[in-house]
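Contents: one structure, followed by commentary.
Complex shown without one protein chain; remaining protein chains in place.
And now, subunit A:
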Amino acid sequence: MLLTITTTHQPATDLGYLLHKNPARLQSIDISAGQAHIFYPEASPARCTAALLLDIDPIALVRNHRGPAGEGFALEQYVNDRPYVASSFLSTAMSKAFNTAMNGTCKDRPELPDTLLPLEATVAVMPAASAEQLQKLFAPLGYAVETEAHLLDPTVPAWGNSRYFTLRLRHPALRLRDLLSHLYVLIPVLDRGDKHYWINEAEAEKLLHRGATWLPQHPEREFITRRYLRNLAQYVNPTLERLLEGEEALTDDVPPLTSEETATTGLDVAAPSASTTAPAREKQNLHDLRLDRVAETISQLGAKRVLDLGCGEGKLVRRLLKNPQIEHILALDVSWQELQRAQERLHVAEMPPRQRERLTLTQGSLLYHDPRLVGYDVAAVVEVIEHLDESRLAAFEQVVFARARPIAVLVTTPNADYNQRYEQLSAGEFRHADHRFEWTRAQFAEWVAGVAERHGYRARVDNLGPEDAVVGAPSQLAIFEQ
């Protein structure tokens, strides 16, 4: 992984003073995951280039637990792009190698740090969602942005481009420390593979500090902030996590599960990219609406004992706990991770005893008969069935409608008819990577009618969400009653 910084400021060799690194020497410093080498491939008065070359040690990365955790496919921990791409390791290396320059001090040439210089920077290579994303992030800061895409595999042209770019930035007049700050903040933002294992709370604040002068004016400030806050929240900073409570976007980044095949969990949030922030929020509203509606229906049904089947992180549970008529909630999820999140989000450990008695949060599966599910008034199955293979729905049906037999069952699922209203979805594509199917209103109605008939329930299907005259509402809710 390489970063070069070039200036044609006269004399160009001032760069050495600014960086506080002697152009005549190769300097090597130890960083947590390997070594950083600083040297000057050219150093003439007309043009001077400093290079920061990172030599990441992949074995040390594993041994020090600083690399990717290896969820999803376990070997990712051992074979990954970390040694070759610009990542938070580069940011750390920069702050270590160019500390004085980043702070804007220069003992020998005190005026230099504030001097606007013609600067060029090259990053080889920079991971990014697209060349446009690089433009969006760097152009507003005044750079001329040049990107060189790289094929994923030149022997398989059909695979197209990789997510790696050689990035060249040119700025006619910029303080060096601004260039460094921009890179310092934006590199980890761009690198989705980056988990910020290196960061602690103090450094998180430093990160915010580095962006203080330019971030508030940046048109993509929200995206930038979200991206690194999200990463931080997940691993380090509980304070920020609290700030983020209720941020739906968090669910798009749950690490994949223990299967060999990668899969994402979470709700109906589309795969994130720089441009999807707005739709994601719109969907968050839909999900809230859905949960409000389900909670309201449960209340109208006069339920005292409620099953939340597939409770996720406990958003419905939170609503149900507020309803004094509900005496007990059994909230079930198959994902241990989701249950941990629910524990935390609902502050179960700190709940007063009376409230805690009202809630049982436990792992369970809707494909196995479970005697604990018997004897409830209502079961809520919110956005769950579409995560099951269609061939497994028969087992689900037996478990819920034949064995558990609550007096009422509420089932919500996306309305596939509505998908054409989502611009970012191409035809036939699902709203979430883990959806095994999305049903049209007719398909859902048919399934609902069949289940109701086979198990002695009355059922109706309601629209859920703002209705469109042609394609209906984005989501649908079936209400089964015995």
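Here is the rule we go by: a residue touches a chain if its C-beta (ideal position, glycine included) is under 8 Å from a C-beta of that chain, and two chains touch if they have at least 3 such contacts; residues count from 1.
By definition in this document, contacts and distances are computed from a predicted model.
**Q** For the chain omitted from this view, which of "sn-glycerol-3-phosphate transport system permease protein UgpA", "Methionyl-tRNA formyltransferase", "4Fe-4S ferredoxin" or "Polynucleotide kinase-phosphatase" is its UniProt protein name?
**A** So the chain that does not appear here would be "Polynucleotide kinase-phosphatase", according to UniProt.
**Q** Using the touch definition from the top, which of A:Q135, A:S162, A:T225 or A:N323 touches the missing chain?
**A** Considering all chains, including the one not shown, the answer is A:S162.
**Q** Give the residue, chosen from A:P110, A:P324, A:P352 or A:P371, that touches the chain omitted from the document.
**A** Selected residue, touching the omitted chain: A:P371.
**Q** For the chain left out of this view, which of A:I29, A:A46 or A:I59 touches it?
**A** Once the missing chain is taken into account, the touching residue is A:I59.
**Q** Among A:V85, A:A380, A:V448 or A:A478, which one touches the chain that has been omitted from the display?
**A** Candidates A:V85, A:A380, A:V448 or A:A478; residue touching the omitted chain: A:V85.
**Q** Since one chain has been left out of the picture, which residues of subunit A touch it in the full complex?
**A** That gives, for subunit A, the contact residues 1-2, 4, 24-26, 28, 37, 39-43, 49, 51, 53, 55, 58-59, 70, 73-81, 83-85, 122, 124-125, 127, 150-153, 155-156, 158-159, 162-164, 166, 257-263, 334-336, 363-371, 387-389, 391-392, 394-395, 397-399, 401-403, 434, 450-451, 454-456.
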